[in-house]
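All protein chains but one are shown in place.
Then we have chain A:
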Amino acid sequence: MQVRDYLLRRLALLPLIMLGVSIVVFTLTRFTGSPVGIYASPNMTPDQVAALEARYLLDEPIPVQYIAWLGGLFRGDFGWSGVSVAPVTDVIWVKIAATLELALAAGAIAIFVGIAIGTIAGVRQNKWPDHSARLFSILGASTPTFWFGLLLLVPFYLWLNWFPLGRATPDIYDSVTHLTGMYTLDALLNANPVAFVDALRHIVLPATVLAFGAMATIVRMMRSSMVETMSEEYVDAARAKGLPESVVVKRHARRNALVPTSTVIGLSFGFLLQGAVAVELIFRWPGLGQWVSSAILAGDQATIMAYVLVTAFIFMTVNLAVDVAYAYLDRRVVLGG
């Protein structure tokens, strides 16, 4: 199948999957109780609470409520976010931009560093770089994000003040027009180097912490597939042709080893979104993760549902992109097969 056809088929499936996700998330959140509490206060009389329930159709059966909610989604109405005291659609774009910026930065670090370390480890199998890489990936996989974040904050923020908390220094933030909500990008679009450096200083630490876990997976995968490809006959053939070792590793072995790794990269983006919850809390990064954690504590269902839908969408889109990249990396792959 052509890449184009495959892409079209996957894109056609996307709304169906989203519909499925929406049914599951709606039903499950409703099982935790009525969302009327987000509007009600303990001082209200039962009549006032009943009036609120009627106003938001919460006295109707769940399927009716679902249809009403779904209808709202189509009109661009995701409901009222109790924790933000604003319609979900008013705040969600800012949160998405914040989390995406963080996840993309973390993803970039994880991919580049992970592939580099994995490659070296695979080439130098059972030598000290390999052992250190394995130790590194065990640490990455087993260190709780929450703890690792605090661990880095003490020297790099408290003692050295290289990387501050938050997303930007308020005065510098105000000097920039925010077109995308991604501060590093906004600073570049404004051609404002001061703001760019400021945004970088704020993003380095949280992105590194977030990247650590994903990086570990990438290192392990890259290392083992490098070990495998380095023993393939075509690598020997390339060497026999007299190609320099660096060319053998980079052109022949690494490119093929990247194929299985790219799948892991797609999946680890899910871990990045998940890990963002803890990282955003610690580094006071006002993204989706921080938003949903306060929503969960508050039982704010509209926010929780919007969060699940958005992350599901991002996750599926990234994986689609990875699958397409897969076909590019390995021409033998027949998509949709």
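Here, a contact is a pair of C-beta atoms (placed from the backbone, for glycine too) under 8 Å apart; a residue touches a chain by one contact, two chains touch by 3 or more; residues count from 1.
FYI, contacts and distances are computed from a predicted model.
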(request) Among "Peptide/nickel transport system substrate-binding protein", "Monovalent cation/H+ antiporter subunit D", "NADH-quinone oxidoreductase subunit H" or "Alpha-D-ribose 1-methylphosphonate 5-phosphate C-P lyase", go ahead and choose the protein name stored in UniProt for the chain not displayed. (result) "Peptide/nickel transport system substrate-binding protein"
(request) Kindly state which of the options A:Val94, A:Leu243, A:Val259 or A:Ala321 is in contact with the chain not pictured. (result) A:Val94
(request) Please pick, from A:Val88, A:Leu152, A:Ala238 or A:Ala327, the residue that touches the omitted chain in the full complex. (result) A:Leu152
(message) Looking at the full complex, which residue from A:Val49, A:Val204 or A:Val259 touches the chain that isn't shown here?
(response) A:Val49
(message) For review purposes, identify every residue of chain A that touches the missing chain, sorted by number.
(response) 32-46, 48-49, 52, 82-86, 91, 94-95, 147, 150-161, 164-167, 170, 173, 281-284, 286, 290-291, 293-294, 296-301
